[in-house]
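Only a single protein chain was left out; the remaining protein chains are all shown in position.
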Amino acid sequence: MNLWGGRFKDKINRSFLDFSASIEFDYKLAEHDVNCTKAWTISLAAAGIISELELEEITNGLYAVAEEIKTNSFEFMPGDEDIHTAVERRLVEIVGPAGGKIRTGRSRNDQVATDLRLFTMEQLNDIDYGLRALIEALLDKAENLMGVIIPGHTHLQHAQPVLLSHLLMAFVHMIMRDRKRVKNAYIHTDCMPLGSGALAGTGIEIDRMQLAGQLGFERVSENSIDAVSDRDFVGDTLYTLSMIMVHLSRLAEQVILWCSQEFAMVRLADAWATGSSLMPQKKNPDAAELVRGKTGRVVGSLMSILTVMKGLPLSYNRDLQEDKEGLFDAIETVLGCLHVIERTVDTMEFDRERAAQLVAGGFITATDLADYLVGKGIEFPQAHRIAGEIVVYCLDKGKELKDLALREFKPFSELFEEDVGQWLDVEASLCRRNMIGGTDPVEVSKSIKAARDALERKSESL
Amino acid sequence: MNLWGGRFKDKINRSFLDFSASIEFDYKLAEHDVNCTKAWTISLAAAGIISELELEEITNGLYAVAEEIKTNSFEFMPGDEDIHTAVERRLVEIVGPAGGKIRTGRSRNDQVATDLRLFTMEQLNDIDYGLRALIEALLDKAENLMGVIIPGHTHLQHAQPVLLSHLLMAFVHMIMRDRKRVKNAYIHTDCMPLGSGALAGTGIEIDRMQLAGQLGFERVSENSIDAVSDRDFVGDTLYTLSMIMVHLSRLAEQVILWCSQEFAMVRLADAWATGSSLMPQKKNPDAAELVRGKTGRVVGSLMSILTVMKGLPLSYNRDLQEDKEGLFDAIETVLGCLHVIERTVDTMEFDRERAAQLVAGGFITATDLADYLVGKGIEFPQAHRIAGEIVVYCLDKGKELKDLALREFKPFSELFEEDVGQWLDVEASLCRRNMIGGTDPVEVSKSIKAARDALERKSESL
Amino acid sequence: MNLWGGRFKDKINRSFLDFSASIEFDYKLAEHDVNCTKAWTISLAAAGIISELELEEITNGLYAVAEEIKTNSFEFMPGDEDIHTAVERRLVEIVGPAGGKIRTGRSRNDQVATDLRLFTMEQLNDIDYGLRALIEALLDKAENLMGVIIPGHTHLQHAQPVLLSHLLMAFVHMIMRDRKRVKNAYIHTDCMPLGSGALAGTGIEIDRMQLAGQLGFERVSENSIDAVSDRDFVGDTLYTLSMIMVHLSRLAEQVILWCSQEFAMVRLADAWATGSSLMPQKKNPDAAELVRGKTGRVVGSLMSILTVMKGLPLSYNRDLQEDKEGLFDAIETVLGCLHVIERTVDTMEFDRERAAQLVAGGFITATDLADYLVGKGIEFPQAHRIAGEIVVYCLDKGKELKDLALREFKPFSELFEEDVGQWLDVEASLCRRNMIGGTDPVEVSKSIKAARDALERKSESL
Partner (left out) sequence: MNLWGGRFKDKINRSFLDFSASIEFDYKLAEHDVNCTKAWTISLAAAGIISELELEEITNGLYAVAEEIKTNSFEFMPGDEDIHTAVERRLVEIVGPAGGKIRTGRSRNDQVATDLRLFTMEQLNDIDYGLRALIEALLDKAENLMGVIIPGHTHLQHAQPVLLSHLLMAFVHMIMRDRKRVKNAYIHTDCMPLGSGALAGTGIEIDRMQLAGQLGFERVSENSIDAVSDRDFVGDTLYTLSMIMVHLSRLAEQVILWCSQEFAMVRLADAWATGSSLMPQKKNPDAAELVRGKTGRVVGSLMSILTVMKGLPLSYNRDLQEDKEGLFDAIETVLGCLHVIERTVDTMEFDRERAAQLVAGGFITATDLADYLVGKGIEFPQAHRIAGEIVVYCLDKGKELKDLALREFKPFSELFEEDVGQWLDVEASLCRRNMIGGTDPVEVSKSIKAARDALERKSESL
């Protein structure tokens, strides 16, 4: 069935039809398309376009279609070029020609935009659920590992001692920001284009606010030309998903590093690792690698929609059909990645002994040494230089800072006294960093608590 | 001057220093860096690290530095690898070694993140100002051209008649959405990292909330490891700028089409067009073309920051130095584009006669013809088919719909009556689309008014 | 069936297996995987790892598998995580445990890289075939429309008269360049990784050159660590495909403009256009719009693979599994787009009268007017200025250049004489541009002939 054709003398070419058809992917909108049509039919009745009887017949027909979709018994036919065509075709089969009336006053332009927004809103809720689950897994881990000290890295070099829980909380904070982006994307999506017709507005007298209420939209679009060609919400969603993937890729990188024989900080659960077809000893962090790799495809989809929209004149152009596949793929990818990374985090085991071993070396409290001197009244730049010279001394002697005797400190500055030893203790170092956001155990515990509270407050749907 | 070195035996290679230096671009942060340091110095005094006297000296020194920056008399020296080094170097020249104390408890990691956020917040305000000016120009145009009817396009084909003002308002709605994105980007940026030190938190006892207040931040970062490596706000800003450019590119495309001899809808002001070095008759819409072209570079910068951040382990890595140039360039590009497109819109003249000529042909009210039959009780699909057949009839006869006599309509359906003529009138067609967002003149006027009201309500800074 | 597991105590998690499995898309490599294994088995026999009898059994088994794949009767089982696993599983079902020997000395790392290269080489041949077909359609059109003059545009403004065939040939030249890129991508792909093992090289004594010959490769990889992690050829192919799409998007844009009521230069065949579900008169250039839109997804896939590869340490990482879907999708997309655009070009009709009408106006020979004055001895800048002033004069009077009498030219320069009229003739203008690449009909004909000759010379497979 074609939804058009009176003006055409020749039939559409078969291969062109296949090329331009969207049914292969927009079938995912089926449920939303039926709901959308149900609500529209009510509006048509209210406007007097169809009778109460027709409303009942069509509504019953649509329930039947919905049931078929739900139970996977809906059969697509050759010629169903898109989901709207398929639903109308099936409806007419069920209720007869009156089914065709559902198209009155609507265009596929406003219809597909409405369906896609409903779909996106639903999926953003699922994404948010996945983000919450990951936060929860990270919080659990941060609580369980409270007290474990590791070398914090900058430039992948040992920098200063930090709590492992503090580092895990860094990821929690990234994901919490992502939740805000998801919320914003949702708000931008939550606006009903239906009633915009092809571009000029529908010719039917309908109450768009009421229609929106029925479909679960907060707002209605305020310019019909814009409404049919606006895919900003796809961009917003894909950007949000890209940022989530960037964050997951960073977490994945961390896990991959930790699993290496060189870092040796983490043992993955057997159920969340894979082996090698060739090398019998291998246990690979494939989940994390796949997550890191999949960042590329989501970013690619964002680039894709921006490229599609660039330079398009008003209003609807068929280029916009390219809004769907990248979005569908990105959503599915992110949902999958959230799940596997959450399971990976939840099931991995940290090696506390290795952490202790790593934090013991590498002059990790050299900054504290400089701070010590500042406390004694030296300007920081000079204190920094002295501490650096002591590191060179240690490197030459093959010693660690904590191995030095007071008499070895003295030549570098007369200000060193016996208390320097305590000052270089890693736990003391941590505790001195007790401002908001610092690695002091009390602060980190507060931060975990605050994040958990926020999670509970915001765990309702978007 | 180096801010480090005690630990190094050999000097840094000169060409490497040039390669890694950021002063060539981060000098743009100078003002914010000085402000940041002023506030930090107060915190140092409050924490007892420096005396009241030192505070006064350093503050005076910083005022002197600020004055030099403002008056472009600040001289950069070889060895000033970044703006922080340059400011500290100059301060020490002015106030002596005590100037070095400003670095106590800070790292360039938290400092640069703070500077860049302050800069971005300031620039987002400017972007918003530019968006408001463009909305205003579009609103003025929409008001002035109220009543002009043009063919609305879908697929770049004549679709239905719409008000030119309605179409201009489509762009207003895009830009209004962009203002929301700018606001969201601002909120994400408005969070102070200062006090996070290199990654573990500062070792100094400072009140971060007070410090934030002094610098104009609403919030402080809650995890120091995250704070020094978080560049989400750069991504948020670049995405927002990319969407603005996508919208401007669409407006630009429209202008370019209108200026063509084929559309002939618009005459550009001489002051906002350019000529050809070869072809004497040319008057080119270069402003619009450049705006359309510059979309590429802003999208490229978004791609760039996402690529930079992908897979980075915690915490700060030098890769993050790549956060600035793309951002600076994108901001400058968008500000420039907003200005020229605003001027272009403001100064261009529409050819009302050409509009009338274009809207007269092309079966632009064929949808109304179908709607007419629906009004007579035919199902839309059938009505659509009949209207299509009448179009074919017209094409064969070389006629327009409005030229047809009733007896020519009759063979297609007995339901046609005399009133079909009025129904095909473009103004009547417009008026029937009088729902929210429709092209009915009353609705469009309301929409202009509402947009102007919103503009006035939200014209304060972000 | 798992190809690994001895080292694992727990079974892999089901949802993780689904997430990490590639069988859903790498089944496309089935045929190549079987061929690859056939050739490998011969090498194993040559190395004495398997007996002649085993070789025969396994080879027969592989033929059976190949037949099942060809006839779509190959059944995938749950647990077939990738195509290599599936083929080995089925082979073992057919020939018993000896089938497992095919894995000796191989890793999925070198195997998948080999399969993917074979697949890509095959597909690049198909792409080249599609490019040739499009060139042919353009050449046919250029020949048929020889002599039709249109306004050439710069800045979408009428610039100078050109032959329509000349403009069509511009696209031919783009596509000819793409053929060179396809050839280069092919050459980069044509290099066999097999024998590289997991990363260190196979432990089996095989003759890699002979193996390559059997599989149709020209060269073998020269570093096993590089070989298993090199996906440059995917980048090369995706870049090539992106450039093809950029070119097709430009051709599509041209078609879309030509089809508009404003340009009115082209009528699409009914079979290669679509209608509207709402507006009965619509005939939309959807094919061209979809092609233009699909540029985004191919560019997105290029960005994706670059993002995936960025910063990966050696050697194989699971991220590389993300090399396939984008590549497969891009190839399929480009093949489809080449077909529909070729058919669109072939079946569209140009309106010669409209061309004549458009070329008659717009001061399109103003450059010739300046050239005329240069011929009389004036410096070009002054000649350009005079011609510009005459254009202004015409605009004010509502005249075209060719309408001016000699006495109207005279006030602008005494050098004007009667011959100025001929000089402004569009055909004369064309003929004066008779250098290589110019729009002179003789030159354009030569260029068509040369392109057709090149096509015939290079029509063999890559």
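Order as written gives the chain letters A, B and C; numbering starts at 1 within each chain.
Please note the rule applied: a residue touches a chain if its C-beta (ideal position, glycine included) is under 8 Å from a C-beta of that chain, and two chains touch if they have at least 3 such contacts.
The model shown is predicted, which means the values in this text are computed figures rather than measured ones.
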item: Chain not shown: contacting residue from C:Asp230, C:Glu262 or C:Asp286; value: C:Asp230
item: Listed residues A:Arg231, A:Lys310, A:Arg343 or A:Arg432, member touching the removed chain; value: A:Lys310
item: Selected from B:Trp272, B:Phe328 or B:Phe350 as touching the chain missing from the view; value: B:Trp272
item: Touch with the omitted chain, as defined above, among C:Arg177, C:Lys397 or C:Lys410; value: C:Arg177
item: Which residue of A:Glu289, A:Asp329, A:Glu379 or A:Glu443 touches the chain not shown here; value: A:Glu289
item: Chain not shown, touching residues in subunit C; value: 3-9, 49, 97-98, 100-101, 103-105, 109, 152-156, 159-162, 166-167, 169-174, 177, 180-181, 184, 188, 195-203, 205-206, 208-209, 220-230, 232, 235-236, 239, 242-243, 245-246, 249-250, 252-254, 257, 292, 295-296, 299, 302-303, 306-307, 309-318, 367-368, 371, 374, 379-382, 384-389, 391-392, 429-430, 432-440, 443, 447, 450
item: Residue ranges of subunit B at the interface with the undisplayed chain; value: 2-13, 15-16, 19-20, 84, 103, 106-109, 197-198, 269-284, 286-287, 289-290, 292-297, 299-308, 317-322, 325-326, 336, 339-340, 343
item: Absent-chain interface as seen on subunit A, which is shown; value: 151, 153-160, 256-257, 259-264, 275-286, 289, 303, 306-307, 310-311, 358, 361-364, 366-367, 369-370, 384-388, 390-391
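What we mean here is this: only the chains that are shown with their structure count from here on.
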item: Pair of chains ranked first by number of touching C-beta pairs; value: A-B
item: Type of subunit A:subunit C copy interface by residue overlap (half), same or different; value: same
item: In subunit A, residues with contacts to at least two other chains; value: 3-9, 103, 109, 197-198, 292, 295-296, 299, 302-303, 306-307, 317-318
